[in-house]
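Submitted below is the structure of interest, expressed as structure tokens.
Missing here is one protein chain; the remaining ones are kept as they sit in the complex.
So, chain A:
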């Protein structure tokens, strides 16, 4: 069926649109391989060469897999093997790719061919037939005549997604107040962070924290909790001792430190990276992610970067046996702001 809208030859249709002449297709220029049989043969061999390179690459990959089989625990062979894998796999895949492209460019005929585009809409007869089919289906299924069937079908479809609610519920439970609490509490001893979940706690005595020291601290008995690393992610603390004369202590927080020893949450108040780049002469604490900088001498007030709130301070004291303990949990949730939104509303009221 030919479309009645096509009235002109392809290519001439757009002549003189908006004052521009359709330049039409450029003149077809024959390639070297089209005119010279010698060049065609050379090109053929070149392309075959790429395919052979691909074969060599594949075989080389298999050979290097066995050749550089490394002893467990050594890495030097692994490095050679990785390099050989990279080179041979590149040859294997690029050989096929480049060969096929060269074949298409150099040997397969490259004359442009014009194919006319069909109309999107069907003919009127086709449209009438389609409408007829739809009407027939409506009549035969009786969807208009049997409202009881129709309505129960709608109800069944509406109910079907309900099991998804049960399944997605397992993604929970909601965090509840767990983001507001950490393992720190009255009398919880400060322990050294050994870089993993410790099997036994190593408490810290106040006298061990000399001026200029920085201790990475976790709460005691962290390994006994259900998810120790989740707890560590919230409770990680940096402990520093600053000459008390350099500290500008807020009178309300006078007893939060012990003789210049102060403890701050390591979780950045911007997006929660661990802030632990402590400079013991300038008393700057730098966050490595976005360069938020906190001033330890001023209760970790923000002096640079995108963080908005100071790092939460952990009030500490010394217990009867001389070990450093927390007085209570952090005064506010650690990490990025999420809770302040509600606080702001209440403060406006």
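Details
In the analysis below, a residue touches a chain if its C-beta (ideal position, glycine included) is under 8 Å from a C-beta of that chain, and two chains touch if they have at least 3 such contacts; residues count from 1.
As a convention for this text, contacts and distances are computed from a predicted model.
The chain that is not shown carries the UniProt protein name "Cytochrome bc1 complex cytochrome c subunit", picked from "Cytochrome bc1 complex cytochrome c subunit", "Iron chelate uptake ABC transporter family permease subunit", "Fimbrial assembly protein" or "Mannosyltransferase related to Gpi18". Within the full complex, the residue among A:105, A:118, A:290 or A:308 touching the omitted chain is A:105. The hidden chain makes contact, of the residues A:25, A:48 or A:78, with A:78.
Contact with the chain not shown here comes from a single listed residue; of A:50, A:278 or A:330, that residue is A:278. By the touch definition given at the top, chain A reaches the unshown chain through residues 31-32, 75-76, 78-79, 82-83, 86, 101, 105-106, 110, 192-196, 204-205, 208-216, 240, 274, 276-282, 284, 286, 288, 291, 293, 304.
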